[in-house]
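Structure in structure tokens, see below.
Missing here: one protein chain of the complex. Every other protein chain is in place.
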Amino acid sequence: MSGTRNKNFKKQFKPAYFFGHIVLLGIGLILLYPLIFMVLAGFFTKTEFTATVLGIFPIPKQPTLENFKALIIGSTDSSVAMYFRNSVIRTAYNTFWAILTSFLAGYVFARLKFKGREVLFLIMLATQMIPGTLAIIPTYLEFARFPFAGGNDIFTGGTGILNSWWVYLIGGPSINIMGTFLVKQSLEKVPIEIDEAAIMDGTGTFRLIFQILFPLQLPIMAFIAITTALGTWNDFITPFFYTTNDNLQTLPAAITRLSSVGASPGAVINYPMIITLSLGITIPALLIFAFFQKYIVQGLANTGIKG
Amino acid sequence: MVLRKMTLIALTLMLTIGLAACGGGGNSSGNGNNQAGGQSGTDNSQGTNETPGGATITVLNEGAVGVGVGVLNDLLEKKKQALIADEAMNPRVVEEDFSYTPGEPLMAGVFPYFYQSIMLEKMEAQNITVKMEDWGWGEQLIQKQTAGFLAKNIPDIIVGETQMPGFAQQGLLEPFPDDMAQEIRDNVAPAAWKPMEYDGKIYGFASQPGVSSLFWNKKLVKEAGLDPEKAPATWDELLENVQKVTEAGKGKYYGGGVYAGPNAGGYLRYGTLLVINGGGFADDQGQPVFNSEANVETVQFLKELNAAHPAGLMANTNEGTYFDAFKKEQIAYLIDGPWRAIESSQIGIDYGMSQIPLSSDGKAGNITIGAAFHSVPKDAKNKEAAFAYIRAMYSDEIQQLIADTGVRSTVLKSIAETDEYQAAHPEMYQHYLAMAGNVQGLPTFAKEDSKIWQMFGDAVTKSLMTNGDIKSILDDAQKKAEAITK
């Protein structure tokens, strides 16, 4: 182990590797720059930010922690903990289902043969091609008219599943199409002989899927988990549109609401505050990313396809 | 092959859905009222209640008077503690600030608390429970309201700014009862309701609206060798002043004038100039009148003002940029709502404030700006109680509170037209006079409102940005707009 490490260390100075470091770090820092700017801006007071002529790195003369405090304490009280809890539950729930559905459905579309497979797949793919904004109103109507829910007699009379946990729960077990597509594409590269050999050994479909094929797809599954988790975490549209109860709000929705107060007629937009609050959404998202990203590297080194 | 099959399936589904959608819409209006099942979260049990007694209404929150979401009764004490704990408040709020005697000045920070306390008291007296909801503001609010109207799932009182006249025009709002409308017409400045008047009925009310005034930075004006106390009375004077300031500024600061970006923020502000010069955006039928002689003159004036700005500032898409320039003391003059006064004094700008200068044959006129109009949707469950709420918004107590806070003007004649008010808040009194004069709202065009607005906004921007002939640019916009509305 230490031998390879040593060998790798020496390699770092080969021209190709050196070039890699320079490019990845250099461009990486450029990509990171707007975020650095945001962090610096977070230390400004509203008044000073307005009065400052901004340079590349804005440094406040009277740095303040108020914005970050407001972020942590929230507008009033302990409800931030509740928003945070809701966010975590929603994220975990959606990520779990995304992994499960995309892998199972990816397996179906990659390996099983049945009539209408391609058509079905393309129809589902097609629904990804319309702008989400168009679907907001139909979804709202559908949720409001959800049969027999929330005081509805068949379609009308109540509020359907709007403003309830169902808004969050119902989306989970739905097939994750982009994930399915990715797993399908990736599984098609795994030799079918692996399946055949396993079946010959008497392995059932279930075990084949979860014990043999799934471990081969860890990097891909990690990617799906990351994107789903981040997508759910950052999503404020769902909580914002389909719920109004405070105890159903998630962190981004609450933060969006907090910063929309600054948009009321005549109010001063508090840029440092908005920027800091959006950092508050970003930081947990970064932690989610840091947690999953190492699985992408693990690659296939220890999964058996090589041997 | 694949495509053909898909289209077929899609078409079949669409037809089915289309029919179902229409059916669903029809049902809901028929069944809405005889639904008796009480449902937690909403208040269907109150749905058929004709008398306001014992009712619950849902009201959308508005930033300027917001105290949080939930039942109003529970919110006030929480808000009070939060205000005391808030270190970002400048000046800090302490326990002693929570006392208010009508007629005595009140600190702006505790205004929402007292506003809602008075509302609560008035509603409780009529046995009405108020539940606050927050649907955001701006784009998001409009989206959510649109969806809410379609699903007939909408609060008893909705709040909004430029989208509200459009809702009224589409027949989504309940007109105020005749006696209430009469009371408002008799006692309240037009700025508070005129933009929401449609076909002779009133559809909305704002308790503390604004109109635009001219503001200037006394320091910069003085540096340019002008009298900082003297307000320019005519367009020519204003133009002369901004040019002098621009010269004196030598690229460090400029004369300024008015924001003219292609969005509501621009229309609301430079629209006042169109109105003053006898031009405008639309006629009574909602047809565009872009290329009138008066408008061409006004846009010409805007173009001359544009020369007294840093490049690109006046027609910037982002309105915040423009006001930033005033705050950074980069422009000396601007036209804006009454809040500019308190904001300027907060950041230490010595400002002057006056009515907007007039063009040579123009007469005073203005456009309501920064108004949170409260309206009752047609599908509201408790209209009686909702109107009782709006009545409370123009009650003596609420309007006295607004007058005492002094950030905005009261809209009630009986309070504003007194010597005490004039003495205590001279600027706000001037502002009230402007609100009581010839005030209107932005019109709603007959069809595809936002598209027509965009055509006008783009035409003005184009006139400012390019050297094209203003008349022909406006003619072109007029032609394109007519093609849609007629």
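Labels A and B are assigned to the chains in the order they are written; within every chain, residues are numbered from 1.
We adopt the following convention: a contact is a pair of C-beta atoms (placed from the backbone, for glycine too) under 8 Å apart; a residue touches a chain by one contact, two chains touch by 3 or more.
FYI, contacts and distances are computed from a predicted model.
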| item | value |
| --- | --- |
| Per UniProt record, name of the chain withheld from view ["SigE family RNA polymerase sigma factor", "Sugar ABC transporter permease", "Ribonuclease inhibitor" or "WD40 repeat domain-containing protein"] | "Sugar ABC transporter permease" |
| Option from A:Met178, A:Ala198 or A:Ile212 whose C-beta touches the chain left out | A:Met178 |
| Touch with the omitted chain, as defined above, among A:Ala105, A:Ala144 or A:Leu248 | A:Ala105 |
| Full-complex contact with the absent chain, from B:Gly225, B:Gly312 or B:Pro426 | B:Gly312 |
| Touch list for chain B against the chain that is not drawn | 1-3, 6, 10, 13-15, 17-18, 21-22, 25, 139, 142-143, 146, 149-150, 166-167, 170-172, 262-263, 310-313, 315-318, 321, 324-325, 328, 330, 447-451, 454, 458-459, 461-462, 465 |
| Interface with the unshown chain - residue positions in chain A | 8-9, 11-12, 16-17, 19-21, 23-25, 27-29, 31-32, 34-35, 37-38, 41, 53-56, 101, 104-105, 107-108, 112-115, 117, 120, 122, 124-135, 137-139, 141-142, 170-175, 177-178, 181-182, 185-186, 188-189, 191-193, 197, 205, 219-220, 222-223, 226-227, 230, 234, 252, 256, 271, 274-275, 278-279, 281-282, 285-286, 289-290, 293-294, 296-297, 299-300, 305-306 |
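Just so it is clear, only the chains that are shown with their structure count from here on.
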| item | value |
| --- | --- |
| Inter-chain centre distance, chain A versus chain B - centres from mean C-alpha coordinates, in Å | 37 |
| For the chain B and chain A complex, residues of the former touching the latter | 2, 5-6, 9, 21, 24, 27-28, 31-32, 35, 37, 39, 41-42, 44, 62-64, 66, 68-70, 78, 82, 87-88, 133-138, 140-141, 143-144, 146-148, 150-153, 161, 210, 320, 324, 327-328, 337-339, 343, 346-347, 369-372 |
| Touch list for chain A against partner chain B, complex | 47, 50-51, 53, 66, 69-70, 75-77, 118-119, 122-123, 126, 136-137, 140-141, 144-145, 150-151, 153, 155-159, 162-164, 240-241, 244-246, 256-257, 260-269 |
